[in-house]
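Below is a structure I'd like to ask you about.
Every protein chain except one is present and positioned as in the full complex.
And now, chain A:
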């Protein structure tokens, strides 16, 4: 699966990073960087949690 970010909608709340620090991080400007966009196996669960906690629904998982 592929993690997709709706960039204009992302406000940098950072909850996704807390849920999946191995997959994404907020850079020094507070912009979200997705370090690992293609996920499977255990990463997929972390990616699902990240998608789930984003308070503005800016992240989604799509078929790779």
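We adopt the following convention: a contact is a pair of C-beta atoms (placed from the backbone, for glycine too) under 8 Å apart; a residue touches a chain by one contact, two chains touch by 3 or more; residues count from 1.
Assume contacts and distances are computed from a predicted model.
Entry comment: the absent subunit's protein name, as recorded by UniProt, is "Cytochrome P450", drawn from "Phospholipid/cholesterol/gamma-HCH transport system permease protein", "Predicted lipid carrier protein YhbT, contains SCP2 domain", "Cytochrome P450" or "FAD/NAD(P)-binding domain-containing protein". The omitted chain makes contact with chain A at the following residues, 8-9, 11-15, 18-19, 29-31, 52-53, 55-57.
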